[in-house]
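Every protein chain but one is kept in place in this view of the complex.
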Amino acid sequence: MTRLSRPDLAKRIAADIPVGAYVNLGIGAPTLVADYLPEDRNITLHTENGMLGMGPAAEGDQIDPDLINAGKIPVTELPGAAYFHHADSFGMMRGGHLDVCVLGAFQVSVKGDLANWNTGAPDAIPAVGGAMDLAIGAKSVWVMMDLLTKQGESKLVEQCSYPLTGVGCVSRVYTDLAVFEVGAEGATVLESFGESMDELRRLTGIDLKG
Amino acid sequence: MTRLSRPDLAKRIAADIPVGAYVNLGIGAPTLVADYLPEDRNITLHTENGMLGMGPAAEGDQIDPDLINAGKIPVTELPGAAYFHHADSFGMMRGGHLDVCVLGAFQVSVKGDLANWNTGAPDAIPAVGGAMDLAIGAKSVWVMMDLLTKQGESKLVEQCSYPLTGVGCVSRVYTDLAVFEVGAEGATVLESFGESMDELRRLTGIDLKG
Amino acid sequence: MLSKISPSVSDALAGIADGATIMIGGFGLAGQPVELIDALLEQGATDLTVVSNNAGNGDHGLAALLAAGRVRKVICSFPRQSDSHVFDGLYRAGKIELELVPQGNLAERIRAAGAGIGGFFTPTGFGTTLAEGKETRTIDGRDYVLEHPIHADYALISAYRADQLGNLTYRKTSRNFGPVMASAARVTVAQVDRIVPVGSLDPESIITPGIFVTHVVETGDRPWIASGQFETEAEEAEA
Partner (left out) sequence: MLSKISPSVSDALAGIADGATIMIGGFGLAGQPVELIDALLEQGATDLTVVSNNAGNGDHGLAALLAAGRVRKVICSFPRQSDSHVFDGLYRAGKIELELVPQGNLAERIRAAGAGIGGFFTPTGFGTTLAEGKETRTIDGRDYVLEHPIHADYALISAYRADQLGNLTYRKTSRNFGPVMASAARVTVAQVDRIVPVGSLDPESIITPGIFVTHVVETGDRPWIASGQFETEAEEAEA
């Protein structure tokens, strides 16, 4: 199979983010997208713990414990940044002011349901953080994930078996094998990185549209 | 009848405001109370258009069109003042953070219902402003008014005939003839400025407690 | 760098269509976007719904827009003022619709629109004629009325300083409805006294982050600022 590497997938996602967009990049792999946003595209990063205009991770002397991102990693501030409190920050998300939010996922359904906060394991200690807010927190919510688990099961599914984070909230799924559009109309392949439609249908077990 | 003058009534109300209180003084007569708040009592004035730490009315060179009170009168700023937007300002009121609010009234009922925004005249153009927010916007809502109309009708009533501003919100009524406590238990005379209990009962037509 | 600076008030308002809902900031003169209101009058859009604390004073600004028959409905808290004769006449003649909203509910409904809240229970107005027909509920012994968000197509607001990213600061009580209105409209236009370079506004003191602002127009120091009477300490330091 032709698989895009994580950095290449991050690059692919970055290319789809519109000029001038306000963007929230979820914890984990989505953070990589930041490395591929050219400066001249004027993309502003939001971190839900209260900042617009977030810069790259802080290094050495730049590390300031009062300036962290949602993953609690020290970051930097770009010119034109602004700080606000948690209710204002999540109001900004909930109010649909962010253009794009990129999230990781355990599963996404063809209708755009998202499961990314809890594996449903009976002994798991639940922790949701901002996941459910991010799921409904942008004009476009995109998922970045491998299409298949290590066991070869599709993470794009007819119906999520894991506990949901949000209902019908995801519009696009970027995976290592292909890019999908999901929603009320079901799943459509927007771009394959090598696999045929039939092969993608076989791997996912879903009647994908082309 | 022994009537307290407006300034004397304002002085009387001012004396009851606790040290360190946060206070909103409604438009009109209640504004007079500000003139009788000694500096050493550390009372902070709120104006619902977005300010704590309001100073006296501005004069001459002090007049700044960007710095007005809720009555749209230019005012001044005291050291330690703070500005905030309308939703924050009314949240502060609604959330019960102000200690005292002093309002004018057309009528107050023995149960503490307030009518002060609309005479109910059929041709009146309705305008409510912040009246309903102020009515529920402090730990203690006090009314400052004449006890009787010019026609000699009591403005302290069993039940308001004018449209209500708020239900059961007033706790104390300062009038030119007496001070009353109102609420679920009915009306009690806290202090008379000269009239006997019987005379106050006769004037109001209410079975006042003494 | 992308810039939200618009060359003129008319450019900034070009997209307003007939039937639009327009929020207009300000409380009295403080925070009133005078130049934007005048530009809206010139722009020509009609059948408007205006959301604003007041419904116009005298014969200029919002009053002129009303007088020109361009406003179908006003959502406000305090339409009647000593000099609101234009609104008064239209209202008495049945030529304008009024939705009267207590001032704090107005601010909170606008805030709710910006913050994605579908409705909220407020104690303000409970038991009054302004809550007639509205859902009520007793929660923890207190009575509330259910109120819904007010969204707009455009918000026209006035601020003090902006940078080209649309970050805004305000001055004193002219802040009033600006920040919540900026968050509640599809397109927000801010007129500001001065546009300053990106990075010169303190990130701790930006009241409206640029994400809420679509167009910024510099309209120059207002007379009482231009006179130098009220120069702020920060600007003295800058000078």
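In order of appearance the chains are A, B and C, and numbering begins at 1 in each one.
Going forward, a residue touches a chain if its C-beta (ideal position, glycine included) is under 8 Å from a C-beta of that chain, and two chains touch if they have at least 3 such contacts.
Predicted, not measured: the structure shown is a model, and the values here were computed from it.
With respect to the full assembly, the chain omitted from this view is in touch with A, B, C.
The chain omitted from view is touched by exactly one of A:30, A:50 or A:80, namely A:50. Between the chain not shown and the residues C:123, C:179 or C:210, the one that touches is C:123.
Within the entire complex, the positions of subunit A that touch the omitted partner chain are 47-51, 61, 63-69, 72, 77, 83-87, 89-91, 93-94, 113, 118, 123, 125-133, 135-137, 163-167. Mapped onto subunit C, the interface with the missing chain covers residues 108, 112, 115-123, 137, 139-140, 142, 144, 148, 169-172, 202-205, 207, 233-234, 237. Take subunit B: the residues that touch the chain left off the picture are 19-20, 22, 42, 44, 46, 52-53, 77, 79-84, 87, 90-98, 136.
The working rule: only the chains that are shown with their structure count from here on.
The most distant chain from subunit C, with centres taken as the mean of CA atoms, is A. Remark: the per-chain Cα centre closest to the mean position of all protein Cα atoms belongs to C. Centre-to-centre, using mean CA coordinates, subunit A is 34 Å away from subunit C. Taking the mean of the C-alpha atoms as each chain's centre, subunit B and subunit C sit 28 Å apart.
Annotation for subunit B: no residues touch two or more other chains.
Counting partners per residue, subunit C has 111 as the residues that reach two or more other chains.
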